[in-house]
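Omission of a single protein chain aside, the complex is shown with its protein chains in their original locations.
Presenting chain A:
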Amino acid sequence: MRPGQVRANVKPVQPPFSPVLLLGMALKPVRPALLQPVFDGVLKMLRRRHPDILDRMADYASKPVCIDPVDLPFVILLDPNPDDPRLTVRREIDPQEVAATIHGPLEVLLALAEGKVDGDALFFTRRLVIEGDTEVVVALRNAIDGAGIDLINDISAELGPLARPFRTCASAAVDLLGRIQDDIETLRTALIAPAVKDSNAQNARISQLETELKTLRKAARRGGVA
């Protein structure tokens, strides 16, 4: 396996059933190049408002990182070269190009960027998977966490007179996503309910068998007849 450990068609983190996953399906036909201006704008904003990120990444200028939102049909290539940083959206990435890869659902990656969740805790619970050069990933995590990013505030600050309408729209979008997420969760629960019922019954049966096995082993150790 190459340094970045990116493997085609393998997602080490299972995408959650979420609005983002549905959005990702809808975005499949869209060419990544059409989304590139959004990422150019995000990078420009980050450079202006959080120059410390690239400062903290200075020792890793030649180590690009692949950020893989597992519920979207594309990946993001971050080139942290302070003289010419780039944030490029791609359908897939050549493992030779990157030092490391970070896999996680988009919601988790955004929460991590805004310091709303702890990176180590995400790793302990396996909601985030990293591959390749651990050092550059740790540096990136610390640099971003230390920047104090607040996406809605940061984008608003760049929009001048459009800041207020943007905030209103962003707030409405967050509420809407929350409601859709609730509906999707209800749907998911209904869909898997029969399977969960079967699984619970099987677990109970396994537990019963384990107890019986333990009793038999104890009896065998005592030399009795099982």
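To be clear about the criterion, a residue touches a chain if its C-beta (ideal position, glycine included) is under 8 Å from a C-beta of that chain, and two chains touch if they have at least 3 such contacts; residues count from 1.
The rule is short, and it goes like this: contacts and distances are computed from a predicted model.
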Candidate names "(Fe-S)-binding protein", "ATP synthase subunit a", "Ubiquinone biosynthesis protein UbiU" or "Phosphate transport system permease protein PstA"; UniProt protein name, chain not shown: "Ubiquinone biosynthesis protein UbiU"
Residue among A:21, A:42 or A:129 that touches the chain left out of view: A:129
Footprint left on chain A by the chain that the document does not show: 1, 5, 12, 56-57, 59-60, 112, 115-121, 123-126, 129-131, 133-143, 145-148
